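Here the complex is missing one protein chain, while the rest keep their positions.
Take a look at chain A:
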Amino acid sequence: MRVNFTVNGRPQEADDVWEGESLLYVLRERLGLPGAKNACEQGECGSCTVRLDGVPVCSCLVAAGQVEGREVVTVEGLAEYARQRDAGCRSGSCGTSLDEAQRWAAHGTDSQTGEGTQLSPVQQAFIDAGAVQCGFCTPGLLVAADEMLERNPTPTDEDIREALSGNLCRCTGYETIMNAVRLAAARQSEAV
């Protein structure tokens, strides 16, 4: 079947989609967006987290056909999404094209510091706080953390733990992740 939906602000079309296929599979294998990770395919790890009509979900548990006509934001579109949230999008030229999204990487001129590439505040904070080790959990955590900061700009540690309770990390022990989210929240409140 064919599925038409919006990904990172731009309309996309996926063809030859199997009826039992997940949104995660469509994003990774049909649209070439490997940001959302596939680790468990059963909702346990959160590494496949994307936003569906604004709401964080495990894309491995959403049937492809269910996203027809709906809006998905993946980690590849997060920087632009955050920028628009701050700036407001009026021109209609917002969003991230598939091509840009496929090429998106946190490389820039320096992958250690994130310099020279467009990052959302939460992405920059993850780099600055050293919250990325193998990085497999990172995309899901970024999407979940960014959504929490949008809803709740001044989270307590309890709020952060709760919001990220569906995202597993096997490397960091979570402390640096907590630091990163605190840092993003602090910078956000300074900016206001």
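The criterion applied here is as follows: a contact is a pair of C-beta atoms (placed from the backbone, for glycine too) under 8 Å apart; a residue touches a chain by one contact, two chains touch by 3 or more; residues count from 1.
To be clear about the criterion, contacts and distances are computed from a predicted model.
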Complex member absent from the view - protein name from UniProt, among "Xanthine dehydrogenase family protein subunit M", "GMC family oxidoreductase", "Fumarate reductase" or "cytochrome-c oxidase": "Xanthine dehydrogenase family protein subunit M"
Touching the absent chain when the full complex is considered, from A:Asn8, A:Thr49 or A:Thr172: A:Thr49
Which residue of A:Glu13, A:Glu162 or A:Glu175 touches the chain not shown here: A:Glu162
Omitted-chain contact residue, chosen from A:Asn4, A:Gln66 or A:Thr113: A:Gln66
Missing-partner contacts on chain A, residue numbers: 1, 18-20, 22, 41-44, 46, 49, 55-58, 60-63, 65-66, 68, 144, 162-163, 165-167
